[in-house]
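With one protein chain held back, the other chains of the complex are shown just where they sit.
And then chain A:
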Amino acid sequence: MAAEKALALLRSRLCDVSFAHGAFKSSPDSNYSKLKFIISNSIAEGCNNSVLLLGPRGSGKIAVVELALRDLSAEYPDMICMIRLNGLLHSDDNCGLKEIARQLCLEHQLIFSKMASSDDNSQFMLDMLRECGLAHKTIIFLLDEFDLFIQGKQRLLYSLLDAMQTLSSQAVVIGVSCRLDADKLLEKRVRSRFSHRKLLFVPPTTEDLKVLLNHVLYLPENSPFPSNYVKEFNSRIKSILGDKKFNEALNSLSDVDGTFSNVLRFLYQAVSYMDLASGLLTLQNFKSALLCTQKQPKLDIVKDASVLELYILVCMNRLETKEQNSYNFNSILKEYNAIHEAYKTSDHYSRTVCLRAYEHLLERELICFVDGKGRHLSTECRPVKLLISFSELCQGLKSNSSCPAILQKLLDRESFK
């Protein structure tokens, strides 16, 4: 019972990104405190501001914004109004303005009309900015995928930022983007109106990771769980965190991608492997979680491929090493028959069976059509390309248990050429 509850608690923590980022709340140099300071400045002093949050995906940009806003709306109840836009949905200027108007109406219980023209909507936005400024309400525009707003004429950004510096309202424009050069892509008059405050989100350092793990994994002392269970759980976690092998696993994880979201995903996986009978985490849980993150999908497909499919892949590889740049199913079949002739293999299949295997490979995206050419041709005649590399193919063949020896030999010979 306690184990299930503990598992639920850990899972809910790991899913809530803002909880994880709460670990860095107190440090004055964290992005959280900087962002909170900027927004609270705007609220308290009644001024406009704009800020850009940059960082790779999964580094917790939105999470920090949410966290800061949650705290601020507790601090200043009823004075903050959020408008959320996403570049993927609202990069079109008219559509963006309409969405702003819709959300403004929704927040203030006003009636929204879909029919209003874009001019009306932009005028409405200006009016609302002014009125909310008079009522000491802060409007926060959160523009996710900021780089996508930059396509086109940037009318939306221009009218937003222009309003920022002509009206004495209180609004904050927060742009969130993973493109590091997002502000360079702005048009020059839009850029001139932008305030150029930038917060950079970088992947956590090892110390940060330690803080994060301590924050997330330990069970709280004063909790509904039985105290001896908490004690044992926490001492177990302590020994795991101190273990050399665990740190190695963590390093190999962050060698690939050390962002917050990736680490959290890894931890979630590990926690899910927890043995419910004992209710304790073991090092093995983390190890198997690491294996999950290191999956190589292409190799796995080759590993599970049928013998005929392997033949086709090897034939294609042979054709490519012969520097035949353009080949199609027919030439592959010719090569296949040639191998069959030369080595008298037992695996000979008819053309239709081969075609089915070929189509299967296309579906798995191990091979693909060369685009742009012969779109009108039938499957057999369209030129194709191999999508996996030679070394992957070698590894795959080795790990495939049903792979005929002749294929290995053919491939080995190729590598010597």
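Methods note: contacts are C-beta pairs under 8 Å (C-beta built on N, C-alpha and C of every residue); 3 or more make two chains touch, one makes a residue touch a chain; residues count from 1.
Everything that follows uses one rule, which is that contacts and distances are computed from a predicted model.
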item: Candidate names "C2H2-type domain-containing protein", "GPI transamidase subunit PIG-U", "Coiled-coil domain-containing protein 22 homolog" or "Origin recognition complex subunit 1"; UniProt protein name, chain not shown; value: "Origin recognition complex subunit 1"
item: Which of A:4, A:119, A:243 or A:275 contacts the chain that the document leaves out; value: A:119
item: Sole residue of A:179, A:287, A:340 or A:360 that reaches the chain not shown, by the stated touch rule; value: A:179
item: Options A:1, A:88 or A:256, residue touching the unrepresented chain; value: A:256
item: Chain not shown: contacting residue from A:41, A:223 or A:345; value: A:41
item: Contacts of chain A with the absent chain, listed as residue ranges; value: 28, 33-34, 37-38, 41, 44-48, 54-57, 76, 78-79, 93-94, 101, 104-105, 108-113, 115-124, 127-128, 130-137, 147, 153-155, 158-159, 162, 164-169, 178-182, 188-189, 191-193, 195-198, 200, 202-203, 205, 252, 254-258, 294-299, 365, 368, 385-389, 391-392
